[in-house]
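Heads up, one of the protein chains got dropped from this complex, but the rest are sitting where they should.
This part shows chain A:
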Amino acid sequence: MADIRNNFVGIKSPNPFWLASAPPTDKAYNVERAFQAGWGGVVWKTLGEEGPPVVNVNGPRYGAIWGADRRLLGLNNIELITDRDLYVNLREMKEVKKKWPDRAIVASIMVPCEEDAWKAILPLVEETEVDGIELNFGCPHGMSERGMGSAVGQVPEYIEMVVRWCKQYSRMPVITKLTPNITDIRYPARAAKRGGTDAVSLINTISSIVSVNLDTFSPNPSINGKGSHGGYCGPAVKPIALNMVAEIARDPETYGLPISGIGGVTTWRDAAEFLALGAGNVQVCTAAMTYGFKIVQEMITGLSDWMDAKGHRSLDDICGRAVGNVTDWQYLNLNYVTKAKIDQDLCIKCGRCHIACEDTSHQAITSVVNGVRHFEVMEDECVGCNLCVNVCPVENCITMEALGAGELDKRTGKTVDPQYANWTTHPNNPAAAPVAAE
């Protein structure tokens, strides 16, 4: 049996599946249900400063996009940080941590960007004996208008400053949660590192308008006919999150900085991909909000079974394994030549590969051969783009086959060069260096 115990910046949990700071972790009742279901840890819903708590809208907070059969693909929310009293939250956190010592509890915090505000709340949180803090520099709606959340996360200097305060006034591990609503995620990550953060977590939600009601012309969710942008999450954002995690994982300035991966994790497979791209654990929200806490059982068994099947003994065996394979475009091997191949036994003759290629790509797939409906790749036209593979409704019907060294590429009329060669040395590149750099 694979060992999936997790040690993230010294915070231990029985598995790498944490619930992200969000509605599912707003109070002891939910968190205890999550722990009963098997979740390894939670980041408690974000605490604000002492005083009257924030208020939420009293109309709808969520909007969604769906696939057919209303499978939820993306969720959008305009909920704010916890609207419960600070001391109620702190008391419950302390009680739950005492009751569940083997599970991770991290306090998410968002207070104004003033030293005194952070100085005031940190000891209160420390007193609960939770395992660490996460700085919410991510929420893109509501709180950002008040100079918090993503308003901080979008200014690297503020991130560095606040992280420094937290390290100064607390001995708890600090996880800095980043907003994706920024051009280059490496800058805030570098700033957090400069401030002394123990880890970063990402992504928070993406600014979004999820849909427009075409009868009322109000954005959804509609509050009395008006809408405001929300934060987008769920399966739809996973590719964006994976890239941002990888960018930080392979950036020389932040290399080795622990990352808690967040963004559309729905299955064990998603989690394994985050881990492979450099995350030390993952945080989940939308999947739990869609299906309930029980989904963690699928994640735990799925990850463990896959690790067993592949001979991975612990999370260390898989974390970061894909990072070295993420590179810049200019270093991709231009002598790697592939051609699409259609398995005629699997082909159901829908013709989508043909029309996609014919209308929008390279006119490299037949529709009729000898008067019969037949879809076949014309190797002399195929650039190996993979579009046909992606639009084919039958798994493994179309595959990309790499040409071996010395084989003829019928499109270019050249034989495949066994040597690696990239854009940096390509004759068409005006800035080409004489020798390939890898």
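The definition used in the following text is that a contact is a pair of C-beta atoms (placed from the backbone, for glycine too) under 8 Å apart; a residue touches a chain by one contact, two chains touch by 3 or more; residues count from 1.
Rule of thumb we're sticking to: contacts and distances are computed from a predicted model.
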Which of "cytochrome-c oxidase", "Multiple monosaccharide ABC transporter ATP-binding protein", "Glutamate synthase (NADPH/NADH) small chain" or "Ubiquinone/menaquinone biosynthesis C-methylase UbiE" matches, in UniProt, the chain that is not displayed: "Glutamate synthase (NADPH/NADH) small chain"
Touch criterion as defined above, residue of A:Asn7, A:Ser222 or A:Ser367 at the omitted chain: A:Ser367
Touch with the omitted chain, as defined above, among A:Leu73, A:Val323 or A:Ile355: A:Ile355
Where the unshown chain meets chain A, residue by residue: 67-70, 348-352, 354-355, 367, 373, 393-394
